[in-house]
Every structure is written in structure tokens, then in C-alpha cells.
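Below you'll find the structure I mean.
A single protein chain has been removed from this complex, and every other one stays in its place.
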Amino acid sequence: MASGAAVLNPRRYLMDDRRFVGVIFLAPALLYILLLVGLPFLLAIAFGFSDVTVGNTELNFVGFDNFVAVWENDIFRQVFSNTVMFTLISQVFILIFANILAIIFTQEFTGKWFARFIFILPWATPVSLAAIGWLWMFDTKYSPIDYLLLQTGFLGPKGILSNSRNLFWLANPALSQISVIFVQVWRMTPLATVILMAGLSSIPTDILDQAEVDGSRFMRTLLQIKLPLILPIMVIALLFSMITMFGDMTVVYVLTRGGPVDYTRIIGLYSFQIGIEGGNLAQGAAMALFAFPLLLALALLMLRTASRAEVR
Amino acid sequence: MSLVELQGIKKFFDNVRAVDGIELEIEDGEFLVILGPSGCGKTTLMRMIAGLEKPTAGQIFIGGEDVTALPPRKRGVSMVFQSYALYPHMNVFNNIAFPLKAQSREKKYDKRAIRDKVENTARLLEIDMLLDRRPRQLSGGQRQRVAIARAMVTQPAVLLLDEPLSNLDAKLRANARDELKEFQRSSNITAVFVTHDQIEAMGLGDRIVVMSQGKIQQIGTPQFIYDDPANEFVATFLGSPSMNILRSEVFSFGFRPENFLPKTLADNPENSRIFHYYIKRVEYLGSDRLLYGYVHGHDNELTLAKVPSNVRVALDVDCDYEFAVHNSDIKFFDRQSGQRIEQQNLQGVV
Partner (left out) sequence: MALLIWILQNFWSLLVLSFATLVGLRIAYRFRKYGATRAELSHILRRSPFYLVVLIFCFFAAAPFMIMFLHSFKVDGDLYRRPQPFVYRQDPTLEHLESLFTNTAYLDFIRNSVVVGIAVVIITLILALPAAYALARLTGRWGERAGILMFLVYLVPPTLLFIPMFRIVVMLGLKDSPLALIVVYPSFTVPFSMWLLQGFFKAVPPELEEAALVDGFNRVEAFLRVVLPLSLPGIISTIVFTFTLTLHEFIYALVFITNTSRRTLSVGVPTELILGDVYFWQPLLAAALIIAIPVGFAYNLFLDSLVQGFTMGAVKG
């Protein structure tokens, strides 16, 4: 009754209808994404429970065989613990550095633009290319770092660190792990910093002015006002960079290909090596799936934190 | 036939009844003001006339046609927003020309016609020298004129104005009010004006609709609403300072501070009601003295009196005086519903 004109002319004003336009605007993107991510995701699960290989495309259901095989594989256990360890350790450093840098870059100082340009470079450069720089820095023979250590007496015949002229950054088990973690911290810190900067600059100036009027000095304002206020954003930055790191294999691919032995092999790389290079799609998929529950938990945690932060 | 007719209009947001059953007729050529405190539903009501919100129930007619289901552009209305909503990426000319270009599918305007129309409208509002400027280069008053010009250029049936004066500073506002009224009268357009400012409402409106809690409390000319409020809400909402309300067993009664005068000044004391008034504080407002105090028997209800300064009567703090209100200036209200009660119905009680 009330919408007489719309009944008479149902198609004429669709472009004015909030909901209709909303649906046709959103639908293409939503469908594209769901198709492009949802389908492979389901396929990944199907692969995990099958015996598919590059040569044999038939999907035969094999139950949990792949997952059992993967879990009983000693290498995979090492790989799994590497992944978790690398991710956790690097997050600690990323968080520390990102906090310091975010505080620095929300201040005004001479040369800020240039300093910011420099410090964003590691994040702006495609990872695989930045890793090449580090590959050279860590070179077995010509490493510039080794040269510096040699000149300062840390290396060489009477060296404190080693008698050799080189440290073999990427060939020594412990050093190779440290190197990989270092490069991850190096390239991920800017992103976390930017997220934290956004948080810091969104604190209302009223609150900071009030703190100043109340007689709070720099450190007190920082510890008791700023950090508590950006805590939710800090959690988001943390989870975000954890998820990114978990799903990345570029750094280790370029630096070490997982070596020496398996010391720097991580899940993404191993599943690439088994699944694509080795042709065992089923096992590769099963490996990748192992990390999924962990990732999902992280993502949900992140969303919860984010929605709570919004309420504030 | 009225130009705009609202029948049983309701709008609920989730469980909030923003507009709760409005019946309203707007006559051709009148300046109608919708007045109410913030959150009373007045802006929602106007947005439904514009077509920016769909009513939950009810029908809207403009020029006799049911427009309830029509989008804004099909209604022949135009609107001036509180923030003016000038397009910041266009100059004044293009801002004013925008609706003409937008409607060019129905009525084909050529470039010349558009130029003529824009320039005429701009001249009418005395902004023809600003046509090349961008909105951010304009003062508040100029922006308001551009917004009105943009709304007027299509010669709409109804001009909707959503608190268009509230962003101006106080000095400009009186002037703008005056010009707006003059402009409306000379162009003879039907205007609906939403505001929470009673001075604006009294000054501009041919008729005022007082709204509260999604409902119409009273409709009438400014004078009528001021003198004969339909209920306690209207009585206290209009007037500054607002009407004194004193409560008794079954009813409350109220009188305006300017009608509450020392007995010696009353025109005919025999037709007046006399109160013992204890003055607690006096404020000098230049032309008036504003008295704060208590009427005998109503010791908890602050009562105000507004006495012209040129009246040479000693009125001292902490003293008792006899004050009088003419019987016709006393309004009675039901204590439960707040509705007005006619005096003759109270003969037995008073």
C-alpha cells in the first residue's frame, strides 16, 4: 500500500535503493574473492586427504595418512619448531624496535623526512630483492660484516669470535638461524612501526594536553598514557606481523633454501619443496594445513582485539 | 489541497521511535518551521520529506502525488543542509549548476540555459561576483547563500532547510534570518525549516510545528503557540526564561515571568491572582530585571519574574512582596498528562 509507485514501477528506482546498490556493489568483489580463495582452500583440504601428485591427478581418499606421515617425519618436526621459534623470537625484537621507532617518528625533529625514507626502505623493497643485499652481507667469503669484524680484531688468527677469517653466517647452524631472524626483524619492523604510529597519532590531543597540564613528564606520559592507550593496536600489529611471517618463505628461500641441513627450513618452504619441487602435492598441502589452526586462532584473536579497540 | 501532506508517518530505528505518527499539511507558499529539542525527530521527519529516509509506516504526498516510494530526485524538493554540503571540488558556478545538470535527463537544458539560470539565481542572492570561487574561499554567510542558490535554481516545489543558520555566528545570524524570510516571501516558495532555536522559529515561521519525542505537540502561528500552549512541554519549551510551572494536588498551573508583576503595577488587580513572592536574587539584564524567588506555598519551585527596568519599584533581595498575574495569563495543565485544561473546567477546584 505505502509503496504504490514502487509496485507500479519496480525497476525504475533500483539505483536509488540503498540495499540494492549495496548488494550489486559488493557482490562482484565478494564472489571473486570467495571463489579465488575459498575454492583453493577447499581443494587444499581435499589434497591433504588424498594421494594426488603432479604426475597423477586422480584424487583418492587416503584419510589421515598424509598428516600422520608428515607428523612422523622428523624433518617436518624440526621445520615446524623452526617456524614457531623464528616467528616468536622475531616478534619480540620487532615489538621492541617498533615501539622505539614509533615514538621517535611521532616527534618532530630535523631531518625527519630523510630518516623516515631510510627506515621505510627495508619494508618498501620487495623482500626477495632486499634479501639479496643480505645474501651478500652474509657471504661466506666476501661478507662485508666479516671484514669489519676482522679489522676490529674479532676475527682472524687471534680473533675473539673465531680463528678463521670468516664467520660463515649462512653455513653455521646457529648463525644461520640468527641471520634469518635478523633479516625478518629488519624487514618487518617498519610495518609494525607504521601501525603503531597510526595508533599514537590517533590519541586525542586533549588527553595529552590534560596529562601535560597535570604535570606529567615525557616518560610518565609515555608509560601511563600512550602505551596503555595503544595496547590494542600493539596487539594487532603483533598478530598481523606474526601471520605475515608465518605465511612467508621468501627470506629463507633466497638466503639459505632451508640449509644448513634443516636448520632454517620453515613450513612454507618445506611444503613448496615437497609439493612443487618434489611433486607430492598431497603431502605439501597437508603440511601447509598443519599451520592453519594456529593461523586461524591468531586471526580470530586479532579480530577480537580490533573490535574491542573500536569500542573504546 | 495542501502542497505537502504527511499521513501517519512513523520511523523506527531498531527500537527507537524517532518519528511516531505524524499528520501534517503544509500549504503552498507558507514558511513552516519545525521546532523541537535535539533528538525530537524533526530532522528525521525532514529527511523523510526529502526522501533520504524511508518511513517505517505512513504516506507522503507532494502536490497530490504519493511520493513515499520515490527517490529524492523524483520529488521536486531541494534541501539546504546544516553544513551546506557544498561540493568542495567544484567552484560556486558548478555547485549551483549541479542540480540542473543532474536533472538534464528529464528537462534538457543547454549550456546557455544553465548559465542564465545560474546567473539569475546568483544575482537574486547577491553572490554573482563569487561564481569562480571554491567553497573553501567563502565566508560562512556566503556559503549559506550558495547553498540556498543551489537549492533554488531548479525552482523546486518545496525548499527544505535543516538548521541552515546554526553554523553562522550570532551577529550574522539575525541578518541572515531577515534575508531568508524576505527571500522566501518575494519568491513565494514553500519552505520547511528545521531548528531547535525558538527565536529563529518565532521570527521566521508563518506556522510553527512543535515536536517532542517523535510526536507533534502543537501546530500554530508563533503568537498562538506562545500565548496558548497546548501542553506543559510547549509552554516551557517556548519563551526565555521559560514559563513558571507550579504544582498543586490535581493540576499544575503556569504563567510567564513577564506577566508576573508587582501588584502595584497590575492593570486590574481584581481580575488577577495575588501571590506572596519572596525574592532570593536579582539579575539586571539592562532593559529588564530578572527576579529569582519562591511563591508562598511552593517553596521548592523556583519562580522567575521579569520586570521592566524602567518601572521604579523597589524590589530587594530577601524581602516578601505581593505579585499579581492576570487570570487570563494563567494556564492550567493536567498533572498526569501535562495537557492543557480550560479554566472553566476547573471552576470547582480553584
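By written order: A and B. Residues from 1 in each chain.
Quick note on the criterion: contacts are C-beta pairs under 8 Å (C-beta built on N, C-alpha and C of every residue); 3 or more make two chains touch, one makes a residue touch a chain.
Quick caveat, the model's predicted, so the values are computed rather than measured.
Q: Among B:P72, B:G203 or B:G338, exactly one should touch the missing chain; which is it?
A: That would be B:P72, which touches the missing chain.
Q: Touching the absent chain in the whole complex: find that residue among A:V68, A:M85, A:A124 or A:I207.
A: Within the whole complex, the residue contacting the unshown chain is A:A124.
Q: Since one chain has been left out of the picture, which residues of chain A touch it in the full complex?
A: Here the touching residues of chain A are 13, 15-19, 21-26, 28-30, 32-34, 36-37, 39-41, 43-44, 46-47, 52, 57, 97, 100-101, 104, 107, 109-111, 113, 115-134, 136-137, 141-142, 144, 147, 186, 190, 194-195, 197-198, 201-202, 243-244, 246-250, 253-254, 267-268, 271-272, 275-276, 281, 284-285, 288-289, 291-292, 295, 299, 302-303, 306, 309-310.
Q: Under the stated touch rule, tell me which residues of chain B contact the chain that is not displayed.
A: 50-52, 71-73, 77-79, 81-83, 85, 87-89, 98-99, 102-103, 150, 154
FYI, only the chains that are shown with their structure count from here on.
Q: Roughly how far is chain A from chain B, centre to centre by C-alpha average, rounded to an integer in Å?
A: That pair's centroid distance is 58 Å.
Q: Tell me, which parts of chain A touch chain B in their complex?
A: So the residues of chain A in touch with chain B come to 2-7, 13, 16.
Q: Using the touch rule from the top, collect the residues of chain B that touch chain A in their complex.
A: 55, 57-59, 66-74
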